[in-house]
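Below is one structure, written out as structure tokens, with a few remarks after it.
Shown here: the complex without one of its protein chains, the others still in place.
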Amino acid sequence: MHGDGAKAYPVVGLTWLVLIIAAGVVVVIGILLAIAVFRRRNITPLLLDEKMPLSHPVATSWITIGVAISSVLLLIALVWTAVVFADISNPPRKTAFTIEITGHQWWWQVRYMGHSSDTILSTANEIHIPTGVPVKLELKTADVIHSFWIPALSGKMDTIPNQTNTTWIEADKPGIYYGQCTEYCGVEHAKMRMLMVAQPPAEFQQWWRHSLQPATPPKADDARQGMISFVVHCGSCHTVAGTDAMGVLGPDLSHLASRKMIAAGTIPNTPAYLSGWIADPQAMKPGNLMPKLELTGPELANIRTYLETLK
Amino acid sequence: MSDAAMTRPIAVGAIDTRAVGWWAMWFLVFTEASLFAYLLFSYYYFASQAQTIGDFPPGGPPSITLAAPDTVILLLSSVAVSWGQFNIKHSHNRRLLFGLGLGAILGIIFLVVQYFEWSEKTFNISSHAYGSLYFTITGFHMAHVFVGVLILIWLFIWSWRGYFNRVRYAHIHIGALYWHFVDVVWLFIFFTFYITPRLT
Partner (left out) sequence: MADIYERAPRFAAEDYESSWADKLKKIWEGEPGLYGWISTVDHKKLGIRYLVTAFVFLIIGGIEALIFRLQLSVPNAHILTPEQYDQLFSEHGITMIFLYALPVLTGFSVYIWPLLLGARDLALPRLNAFTYWVFLLAGIFMYVGLAQGAGANDGWFNYVPYAERQFNGGPNIDYYALGMIFLGISTTGASINFVVTFLRLRAPGMSINRVPIMIWGTLTSSAANILAVPSVSLAFFLLWLDRNYGTHFFNVDSSGQPLLWQHLFWMFAHPWVYVIVLPAMGIVSDALPVFCRRPLVGYAAVALATVATMVLGFGVWVHHMFATGLAPAALAYFSAASLIIAIPSAISVFAWLATIWTGRPVTTTAFYFFAGFVLLFVIGGVSGFMTASVPADWQFTDTYFVVAHIHYVLIGINVFPVVGGIYFWFPKMTGRLMNERLGKWNFWIMFIGFNLGFFPMHISGLLGMPRRVYTYSANEGWTALNMITTIGSYIFAFGILLLLINIFISRRRGRLAGPNPWDAGTLEWSTPSPPPPYNFAVIPTVASRHPLWEDRLGEPGRTFENKGLLLDHGKETIGTDPLDATPNVILKMPEDTPTPLVLSLAMMAFFFGMLVHSWAVMIVSLLVIGGSVVVWLWPRPELGETAEPADV
């Protein structure tokens, strides 16, 4: 019921329209019903006691008038729906670029499609967009059907296997917009969320350029140890650009430390939570596909320290 | 409604198209026809996605060398059963027996030919989508033919025992209705699998 972009405004208006029509109909019918019941209420407790005379005025005009009014309301809703539908089908301006978003059980893979393969930027669960420009989204899935939804910016669009659905999105104001999977997709459907970070274009450009850089190798000893452990234990599923960790089963962690949340937008990215998550992902998100690894205390601490360097 | 209208003599029991079973069979046929409609809908749904799933059917349209004569056999069996139905209305029980028997034999021949058609295929039910559709849809139909043959055989046994005559023959008409349905629905399947791929 609240929108912040070219695609959201007309829908908010339409939603209010149908909501007001709906509420109006309920109130009017409710009042009519109450009057009808109390108007000539029969106080006889039970019919058994007295046989009531029957009389039945013809009252079919109720149906005629009622249906006529309903039809007018439906027509208004229909026209408005068509107008809004046409309005949001295509972005008002040319889209700036394309983001490919792929649903996974239970996280979102995000790829900014640059002009060449070198400039494709991979990240996960946190989608940055510039304000004031429409962005094209290509929605795919790696496994089952998910549904992409950022309530304040865009309605839902499913991700269907063997199919690419396209839509667009635009945010007017800078801010963080939450979104989530809305098509039931398995045990952790509830914890498949995402963030959309809308930034002024200049800030966005800066983020984009920074994010394209590979990770700088850490200098501190513990973090270096952490990097080695990370590549050994985590590298077959996760990628950190510029290292030997090149797995693709889990989210890309190249700039993990710059993200606000972990575990698909469900847990704040603080050192304590991050440690807890690495130590036992199944405790926080039971059934998710990241296994609990048998790490020693120092290994765990080092990996965490390393991950925190990935600004 | 006058008293006189209520007290004229009327038939008792399962009589021609007044038997409730005859009506029930019609609605069973409707629901079965819907089932085949949904099966064929699935086929056409896949066919319409050919640009994403590749050749459909893979390797071009299937050969009609066996399927076309088999279709004729199935239609002839319906003719035989109809002939039997016509004759029991005149209490010609032997002709009924002949019609039912011939219908059942032709039905069995259809199944045998279908068996050869199946064994000639170079793919199986799990090879690709077309294979899944082909074997599922024709398999559904063969199961129906099989049940239809069983019905004809039982009708034959009951007729043999002299259960039916020119008034009491509802069982024959009800069973035959099912058999005609099984034959007619084959025409749609034949058209879908063997004719439509040649139309494009």
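A few notes on this one:
Read from first to last, the chains carry the letters A and B; within each, the first residue is number 1.
The rule is short, and it goes like this: contacts are C-beta pairs under 8 Å (C-beta built on N, C-alpha and C of every residue); 3 or more make two chains touch, one makes a residue touch a chain.
Being a predicted model, the structure only gives us computed values, none of them experimental.
Across B:Ala24, B:Val112 or B:Leu187, the single residue that touches the chain missing here is B:Ala24. Interface residues of chain A with the unshown chain, by the touch rule above, are 1, 10-11, 14-15, 18-19, 21-23, 25-26, 29-30, 32-33, 35-37, 39-42, 44-48, 51-60, 62-63, 65-67, 70-71, 74, 77-78, 80-82, 84-85, 88-89, 105, 139, 143-145, 147, 149, 151, 154-158, 160-163, 165-166, 178, 180-190, 266, 286-287. Listed for chain B, the residues touching the missing chain in the whole complex are 1, 3, 5-15, 18, 20-21, 23-24, 27-28, 30-32, 34-35, 38-39, 41-42, 45-46, 49, 52-54, 125-126, 128-129, 131-133, 136, 150, 154, 158, 162-165, 167-168, 170-171.
Please note the rule applied: only the chains that are shown with their structure count from here on.
Once the centre of each chain is set as its mean CA position, chain A and chain B turn out to be 51 Å apart.
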